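Structure first, commentary second.
What you see is the complex with one protein chain gone and the rest in place.
Letters A, B and C mark the chains in the order given here, with residues in each chain numbered from 1 onward.
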Amino acid sequence: MSTTDTAKGTAVDRQGFDWITFLSRWGTLISLGLLIVLFSIGRPEVFMTLRNMLNILNQVSILGMIAFGLTICLVVGLFDLSIGAMATFGGYFAARFLAELGAESGIVVALVILAVLALSAVIGMLNGALISYLGISAIVETLAMSFVATGVILGVSGGRTVYSTDIPEAFTIIGQGKIAGIPNPILILLLLGLALWVFLEHTQTGRNMYALGGNREASRLSGISFARHALIAMAISASCAALGGLVAGANLGAGRPQGVGDVYLLNAFVAVFIGASTLKPGKFHIIGTAVGVLLIGVINNGLSVMGVATFWQYIVQGGILILALISASLNTVRRV
Amino acid sequence: MSTTDTAKGTAVDRQGFDWITFLSRWGTLISLGLLIVLFSIGRPEVFMTLRNMLNILNQVSILGMIAFGLTICLVVGLFDLSIGAMATFGGYFAARFLAELGAESGIVVALVILAVLALSAVIGMLNGALISYLGISAIVETLAMSFVATGVILGVSGGRTVYSTDIPEAFTIIGQGKIAGIPNPILILLLLGLALWVFLEHTQTGRNMYALGGNREASRLSGISFARHALIAMAISASCAALGGLVAGANLGAGRPQGVGDVYLLNAFVAVFIGASTLKPGKFHIIGTAVGVLLIGVINNGLSVMGVATFWQYIVQGGILILALISASLNTVRRV
Amino acid sequence: KLGVVAVNYNSPSIQLQADSGIARAKDLGWEVELFDGQGDQVATNNAAMAFIDRGFDAILNVASANTQMSGVIRYAQENEVPFVSTFSGLVPGITADIGSNNTADGVIAATELAGRIQGTGHVAALNWNVLPALIERQRGFEAVMVGFPGIEVTNIEIKVPGQVDDAYAQTTNLLLANDDLKAIWVGWDELAAPVARAIEQAGKADEVFVVSQDGIPEVLELVRQGGPVELTVAYNVKRMGVVAVDVIADALDGKMPSSSLLTLRPCLVTEATAPAKGQPLDFDTCGLFSGEGVGTN
Partner (left out) sequence: MTSTDHPAATGASDPSGEVLTIRGLTKQFPGTLALDAVSFGVRPGEIHALLGENGAGKSTLIKCVCGAYAPTGGEILIDGRPVTMTSPADAAAAGIAVVHQHMNLVPTLSVAENLHLGERLPRRAGLLHWRKVHRRAREVLDRVALDVPTTAIVGDLRPEQHAMISIARAVSADARIVILDEPTNALLPHEVERLFEQMRALATRGHSFLHISHRLSEVFEIADRATVLRDGRHAGTFERADMTHSGIVEAIVGRGGSLAERRGTSHARTGTLMKVRDLSGQRARGISFDLAPGEIVGLAGLPGSGADETMNLLFGRNRPTGGGIEVEGRPVPLRDPADAIAAGIANVPKNRLAEAIFHADSVRANVTLPSLANYLREPVLRLIHRGREDAAAEEVTAKMRVRMAGIGASIDSLSGGNQQKVVLGRWLTTGARIFLLNSPTAAVDVGAKKEIYDLIDELAREGKGIVFASTELEEYALVCDRVFVFAAGRVVGELTGDQVTEPNIMTLAAGGALAA
């Protein structure tokens, strides 16, 4: 940690160009660019169309929402493994409540959505409270919470999916509608990203979170409450995951009690860590996460459009993540 | 660090019994005992039989092997998220190689098993090398590696399971046979546990691993090579996971390319962290892990024998983990 | 131009359906693109929408629940693109689903089971009540059981993921806790092998038998060997892909199928009718009722 410095001017002083610094900052974006070029050459008539670009964004929108939330708690230095279960939670309970209420009106739908997000935030705050007040490992606490949440969803649902016939149109429109030709999930993703970017970079709470992630004890001695910010961060993370699951549910027109969030859990971590090797090596940030999410989307879409067997998607994704980690680490390693 | 000053003697100085220390050491074992009593009262004729005890051990044997390996790398301070993929890897490739060779002889089976374990160890060492030489996060590196491994298995298998009919008896006996009435998986588990316990507690390499986990920089400056021990720890972890997957494959007589290790991944973490709240709070150790594994086995078996709905197993397991974390943390928290 | 989507192409039986369909389409000289959702239903839906946007002539959905594709189906309708699915359930708006009547097949399997225990005794049902097809099968099973008051049923929900190991563990526990168990009904074939293993391990291979549905090669072989797995209701997954493509071809020619649920004849596989090792099941000759197996022998 004590090694990140090279104040702006230093690189210029040296003879020649500082490739390592350059790569560790831009490597991820360059590989994103290279992949896009590659796929565009491979299938120009398909890949490089506005429609496919929107398609890629739409495909990653839910992953993106979950990854954005995860970014916040990683900024504070907390791992949240409950996001998978929380996504399932959000999707299932929104659908279930709406089915129980049987109301069609947009206001009821909005209220139910808010209620589900608030409920998720409360669960996130419970995570934050256990982690901060008892000082227990976030990784394991959230893992435990995901077991509990999975059990509760299965218990409440009896394993049964809530189907579209019971779900009001005003809800499914969230996942299936478009505004000005842009699918709603993309719009939600962009709004969420913008809001969280402003939050992290331009508000006091966001700056305090970076401080806590950098040096928790020094932050406490500066009057910043770890508990308070852990609560907020975990609440945001849980709500974002629930929002992702909810949009997924709206897209599917179904409230599934299982198998919604698990798919996104690992990919969200991949995206956020790829992001932490982008532009600001070693730092979690929203723009980086957005790049990571896009990279995953482009890999999966591009390989699929090129007709490459799907197991390659796993290999390429894992490989790019390893490369991203290596490039982010170069800066640090060469100093010792 | 500066806050841990309750030296050994202090507890004795206080008036009365130190409940918190007692609970944080013995809480896990006490809850294991309580659960056993509870289930024995619930279904005495079933639960408390030698047969069911062997059954519980047999059911947790694979989880136990994977969790033991995970304990080693957590001792060094490294998270290994690739154990799920490595378990699938071990089970699939052992079955596949044997099916390809078509040999029935015990020697060939032994050689193939050794080859698969060695291959896994090499992958583990690759993890260790990337983590230590490049200083990248173990969590994310192993996550990336698990993507790559998953892709490779899917690519090689084409998603197709190797069925028992193609697998020699000499292999399936590992998972299905008994010696002196005790199923082989239990014997393998006990041997592995004993070997790793001796390794961690009574060999220089094991103690060096504890030193690295306790203070990496001080250990490094004392001449203990982090890279060397990271390589060993990750190799052991990967091999144990592969062994677990291999025994699972032998037990069910199938080499599955999917869905073998993922379940064990999370449960292994649960077991090891429950273990770290047992007897030596805050420390990973083999005996603790064994207790954690047993606890999971007893919960699942007991609830299932009592006919309790499956979703309760998730909830109870998550709840016990949270309690274990809380009890392990009590000791630390009150000091501040 | 045909767009094929599968929510999880890595599952062997899904792969079989998709591959046979793709082969058929290529025989017809079509251009085919496949999308594998890798378990992500939302991505699968988006891919199908993208195919429609890109002007594909038809969508073939391989085994992703149609109930969760209502948006895609509506969009296909709006764009007048035929939407044919295999094994994905009947919902309004699709051109056709090529599959089987899961409820009816559940009834067949359950009736066979009840017959073998003469209508009395303790049986267990292992299932995962999340997938629509599996719920339908269980419905068929339960409908039969209502008619047999002498049969006591223990229902067990299997944990997914981890279904294979969980089925093994749960069966072991069941057998320990219930000495009187006579038979086990499992919702799908993936559970048959571990359940059979657990029965053998408990030394009850002669007392407890297993009834399943799907007919994957592994289970056909288990049935042939005469172990605890006594029968499975086998589906002609390979033909589903072919039929689906044929239906699409007709629909593109303006000939709509007679019904939007086209069920293929399943096949009851018992020890007597199981194909030789490694051989596929011959759906043209196999019977749907156990008596036919006896008859042809």
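Convention: a contact is a pair of C-beta atoms (placed from the backbone, for glycine too) under 8 Å apart; a residue touches a chain by one contact, two chains touch by 3 or more.
Not measured: the values here are computed from a predicted model.
Asker: Check the whole complex and report which displayed chains the hidden chain contacts.
Answerer: If we consider the entire complex, the absent chain touches A, B.
Asker: Touch as defined at the start, partner being the missing chain; which of A:Leu50, A:Ile107, A:Ile179 or A:Leu221 qualifies?
Answerer: The one listed residue touching the chain not shown is A:Leu221.
Asker: So one chain is hidden, and I want to know which residue out of B:Pro44, B:Gly106, B:Gly158 or B:Gly214 touches that hidden chain in the complete assembly.
Answerer: Within the whole complex, the residue contacting the unshown chain is B:Gly214.
Asker: Sort through A:Ser132, A:Asn208 or A:Ser277 and give me the one touching the missing partner chain.
Answerer: A:Asn208
Asker: Could you list which residues of subunit A touch the chain missing from the display?
Answerer: Residues of subunit A in touch with the missing chain: 1-10, 13, 198, 202-205, 207-208, 210-211, 214-215, 217-225, 282-283, 334-336.
Asker: Considering the whole complex, not just the chains shown, which residues of subunit B touch the missing one?
Answerer: 1-2, 4-8, 198, 202-204, 207-208, 210-211, 213-215, 217-225, 282-283, 336
Note that in this section only the chains that are shown with their structure count from here on.
Asker: Express in whole angstrom the distance between the two chain centres, defined as the mean CA positions of subunit B and subunit C.
Answerer: So the centroids are 35 Å from each other.
Asker: Where in subunit A do residues touch at least two different other chains?
Answerer: Where subunit A meets two or more other chains at a single residue, that happens at 154, 310-311, 313.
Asker: Enumerate the residues of subunit C that touch no fewer than two other chains.
Answerer: Residues 9-10, 157, 161.
Asker: In their shared complex, at which residues does subunit B touch subunit A?
Answerer: 79, 130, 133-137, 139-141, 143-152, 154-155, 266, 269-270, 273, 309-319, 321-322, 325-326, 328-330, 332-333
Asker: Where on subunit B does subunit C make contact in their complex?
Answerer: 43, 46, 49, 51-52, 55, 58-59, 62, 154, 158-161, 163-165, 176, 248, 251-254, 256-260, 262-263, 300-301, 304-305, 307, 309-311, 313
Asker: Which subunit C residues qualify as touching subunit B in the complex?
Answerer: Per the stated touch rule, the residues are 9-12, 15, 154, 156-159, 161-166, 168-170, 172-174, 176-177, 193-194, 197, 201, 217-218, 221, 277.
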